[in-house]
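Once you've had a glance at the structure underneath, I'll fire off some questions.
Only one protein chain is missing from this complex, and each of the others stays in its spot.
Here is chain A:
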């Protein structure tokens, strides 16, 4: 097929995707960056502000607290979630447990549950009104910790996110493990490798691309944290403040505070941080790949 015709056909196939991509992703992204360079004043209306919004964001105490909170969340929740997912995937792949298929589908089901519903369920279970947790603590005669209080709220959000996404990550790891050819294990067995040696030297290296992918998605998800704290805010407005996470902050700035331009700058900054961290993760994984 000639070059011109191939070009035309390919772009015709791509046209619907590129059209919605432009309208809902590319243009809004460009517009966000554009907006972030302006500010609205009582006198003079909207004026060019250069980097004012960004310098304001860099010294915004509320934003700092939010970013610190999601980074803490990232550092604690993501490793816990990925380690559980990895352990279950390895257990399933070893074939040494009964009812593997049921465990696999059961752990994955929470992925299909909307974050709003997941948070409502856990929020009610942990809450003070008809909470299952309090009922259990009462039954065994222990004082109930305030699972939605200031001390444990972030951990409770971590619980909801872990519950939602362990199964999804586990399936991705499991699928990667299934692609290792049986001959590799046979060769390892001939060389006298035990189960742990096989897991360490064959399975983990094979999982590296899947791990990198899961890690990047988890990083993006953590920094964007919105749904869970937003729903829990209804249960505990005093704990989940309007600037609890950067995303919640940007939302409130734009839609209740009317500070559109500043909100755009916060969102762009947040997007930038996410891309940098995701890129760093990818570089880290790629470099280790080269060594091995």
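List of remarks:
As a working rule, a contact is a pair of C-beta atoms (placed from the backbone, for glycine too) under 8 Å apart; a residue touches a chain by one contact, two chains touch by 3 or more; residues count from 1.
FYI, contacts and distances are computed from a predicted model.
Per its UniProt entry, the chain excluded from the display bears the name "ABC transporter permease", taken from "Circadian clock protein KaiB", "RNA polymerase sigma factor", "ABC transporter permease" or "Acetoin:2,6-dichlorophenolindophenol oxidoreductase subunit alpha". Of the candidate positions A:45, A:99, A:141 or A:192, contact with the unshown chain belongs to A:99. Contact with the chain not shown here comes from a single listed residue; of A:82, A:147 or A:210, that residue is A:210. Note on the undisplayed chain: of the listed residues A:75, A:155, A:175 or A:283, the one touching it is A:175. Take chain A: the residues that touch the chain left off the picture are 1, 3, 6-7, 9-14, 16-18, 20-21, 23-29, 31-32, 35, 84, 88, 91-92, 94-100, 102-103, 105-118, 120-122, 124-125, 129-132, 135, 163, 166-167, 171-172, 175-176, 178-179, 209-210, 213, 216, 220, 223-224, 226-227, 230-231, 234-235, 246-247, 250-251, 254-255, 260, 263-264, 267-268, 270-271, 274-275, 278-279.
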